[in-house]
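The other protein chains are all here in position, but one chain of the complex has been omitted.
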Amino acid sequence: MADTKVGQMSEDVVKAPSMMTGAVPTKDWMDVPAVFKPGNYCYPGKEEMAAYHNKNLPGLFGESRTWLVESDDWLLPENWKEIIIQGIKERLDKFRSFKIFMDCCVRCGACADKCHFFLGTGDPKNMPVLRAELLRSVYRNEFTKAGKILGRLAGAREMTFGVLKEWFMYFYQCTECRRCSVFCPYGIDTAEITMMAREILHLVGVNTNWILEPAANSNRTGNHLGLQPHTFKENAEFLLDDIEEVTGLRLNSLTFNRKGAEILFVIPSADVFADPGIFTFMGYLLLFDHIGLDYTISTYSSEGGNFGLFTNNELMKKLNGKMYAEAKRLGVKWILGGECGHMWRVLHQYMDTMNGPADFLEVPKSPITGTVFENAASTKMVHISEFTADLIKHNKLKLDPSRNNHRKVTFHDSCNPARGMGMLDEPREVIKAVCNNFYEMPENTIREQTFCCGSGTGLNTGEIMDLRMKGGLPRANAVKHVRDKFGVNTLSCVCAIDRATLLALMQYWNPDVEVCGVSELVGNALIMEGEKERETGLRFEPLEGSEG
Amino acid sequence: MRILKSLGIVLVLMLVAYLGAAVPGGPALFGVVFPWLAFLIFVGGFISKVVGWAKSPVPFRIPTTCGQANSLPWIKQNKLDCPSTTMGVIGRMLLEIFAFRSLFRNTRAEIHDGPKLVYGSSKYLWLFGLMFHYSFLVIVVRHMRLFTDPVPFFVQALEFGDGFLQVGAPVLYQSDLIFLGAVTFLFARRVVLPAIRYISLPADYFPLFLIFAIGATGVLMRYFLRVDVVSIKQLTHGLATFQPVLSGNISGIFFVHIFLVSILMAYFPFSKLMHLGGVFLSPTRNLANNSRMVRHINPWNDPSIKPHSYASYEDDFREFMVEAGLPVDKELPPKPAAEDAPAES
Partner (left out) sequence: MYDNNKIIPGLIVFVGLITFPIWYGFGSAGHLPIPEKSTKSKECVESVEYMRTSHMVLLNTWRDGIVRMGETRHGETADGTPYVRSLQKGCMNCHTSKKKFCDECHTYASVKPYCWDCHLQPKETN
């Protein structure tokens, strides 16, 4: 739970002086230093974590050491400035996006009040435009004539330790949600700038442990939680017991690492481990059993979520590479992906480019409906919501939506499926088929304008709870709106980070709203052959009519 | 301070031109040499900036999807905000460039007691931005009457349309009013809105002052001080045909006007004004959202980055896997005689 009580924070966000409440700092932003204090920064990476990544990808994670964020000596390499300037240069040469986004901003301010972190904190440096200026000012100083000649008059400034601190603070208060880029007249995407900044910070060993450690786990054990193969299997099978208790059926269709299966199913690993992801996982299993799908889950490639995305493109590629490697080893025809946000950003926009071509796989075709997923013809990966929506459209599922009558559902578009993929209607089609009570949040807060949960890109760590609750305020506020108006009690989503972070967010701002994956709702509604009459949902909550 | 500095620079530039044009040789310098030089810098600088951008590849296909993607055949795609084909991308870009599509989405957020966040529609920036850019374009095209002989029909038609109210003599152009009004608005919002004032740099105020001064001197010349347009055209048309004629009938304000334009052209490629070129090249807008359909090639993709292999994974956990009944590629040795050091990569 957050350090600040909800009542206090409710006051603070409205009354405490901030740019959102009408207070304007008297000092130029370049003269306002970043000050770290407990609660406003993520813990730095442990020495062995940086060392582990450095061994696998030499040179990208700086010198491993133990360092303290609040200290004035971050034990940086002697030539850290050079490394950073060189790092910027290399990335300017590799990413046209970076160059364009450095050059084209006119500071029109359209992005300013689009960022959930700005709306929640009122900190001017959380306006996407200023966040980018933190880096842009150094870019101008080093790489533009105007900046070199005119200096501060041209908005340029030298790279200093103070600037580095600002970067660490504010590029870890951006969740790469891309909402600002929807509104930018030039499509400037702060996610892209944050990615560059984080890559560059890693070069001098400035990092956070909540990203490095899960990334290391993902590399070694296959999933970010570090579950070893037998534990992973046990956890999953434990959920079969729960399914049996709810439905009276013992599913025997779940297999692991099985060669020759038709489909490899990749999930965010939290779905076998943490509430409420486990209920989503139960939903998947019921669905696959219901339609008799020939699938397998891999313990080696047991993490869909990609913590590499939060560090650098090299580690992202390395972690992502497991999926195709495993699909090839098992000889499956195509890959199905579970409900996960950042995972799908990587799968949709990076995977094929980085680790393709997947010429050993076939164009995905639903074995049940015969639908060929042309939109995944090259990557050969299909989203579970696309797959389920197709099943429903072809009437292949026996559904009793009234089993979700105890839920008044709204849907949170996760940033990445919404703005990095365009998957907006598929999950809605599914929800509408399995629930009778579905209510949309206000239009400025859903679909491509959706608000982040406030804790994406490796920020869902306990030490910055206050910050997360502020960053998640716009989302929570929209949920509150439909809760008050329609009595919504369930916030559904297709993202594992959401399932973890929205849970905390709801407990804080809207304690009576539960969080679930869309597939959990599917699992509740599925009429399984030979099942007993269900008295509870997958999380053992009583169904409507069976309370008491 | 940022505002005054920028204003000061523009005023000094105006003074320099006014006084400079009055000394012998001044008219040639401000009327011929500087404009030619500025045009060269503009064209050369613009090209080199764009070529500089083009030298970096677009390694990943990263469109910002602002609507429903191409998916199952029965799900309606938003073909303009989330295009999956080249035609769709062209449509999206046309909307972006000619109608400022993204800016049209603009909203304004406020926080009220509760806390309660509300988002209102806010189209002023879009409207005035559009007015500014279109009137600027009209004015530039209209000025072609001073650089061409005979004056092409479309310039004549545009002038006619722009002055169709037939107010005053010389006829008042609506674009002049819209232009000055829009620049004033763009400046005013920078000063009045606290957040925008906070993010504004001298590099934001300077072009506004410069452009306003260009517009104002133009308006003064046409409607108030009045200049000998025939002599001016002899010079300006001469600039385009490389035979400029400087007659003595050109007043000082003209040199102020043309000098400011020269400054604008020379400043352009090194400033944020390059958004004119950049908007065409923005990878979040100009790519089709077909990343899963067509493989996008990254020229610097590093094939040596391989995943931690399954073999070493199994080596790490074989015993547990066998015990848990998970299939393995390599069976356990009959008796674990020696412990293998787990390999990692």
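Letters A and B name the chains as they come in the text, with residue numbers starting at 1 for each one.
The criterion applied here is as follows: a contact is a pair of C-beta atoms (placed from the backbone, for glycine too) under 8 Å apart; a residue touches a chain by one contact, two chains touch by 3 or more.
Computed from a prediction, not measured in an experiment: that's the story for all the values here.
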Which of B:V227, B:V294 or B:V322 touches the missing chain? It is B:V227
Hey, which of B:P57, B:G91 or B:P327 is the one touching the hidden chain?
B:P57
Looking at the whole complex, which of B:T85, B:Q156 or B:N301 touches the chain that is not displayed?
B:Q156
Subunit B, residues in touch with the chain not shown (by the definition above):
42-43, 46-47, 50-51, 54-58, 144-152, 155-156, 159-160, 166, 168-171, 226-231, 233-234, 237-238, 240-241, 243, 245, 249, 277, 280-281, 299
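In this section, only the chains that are shown with their structure count from here on.
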So, what's the distance in Å between the C-alpha centres of subunit B and subunit A?
31
Please output the residues of subunit B touching subunit A within their complex, sorted ascending.
5, 49, 52-62, 64-72, 74-76, 78, 81-82, 84, 96, 100, 102-103, 105-109, 111-117, 119, 125, 129, 193-204, 270-272, 274-275, 278-279, 281-285, 289-298, 300-302, 305-310, 313-314, 316-317, 320-321, 323-327, 329, 344-345
Sites on subunit A touched by subunit B in the complex:
10, 13-14, 19-22, 24-25, 29, 55-57, 92-101, 103-110, 112-114, 119, 124, 127, 129-130, 133, 144-146, 153-155, 178, 181-189, 192, 219-222, 228-230, 233-234, 256-259, 299-300, 313-314, 317-322, 325-326, 329, 347-350, 352-354, 356-357, 371, 373-379, 381, 386, 389-390, 393, 418-426, 429, 442, 444-445, 447-449, 473-474, 477-478
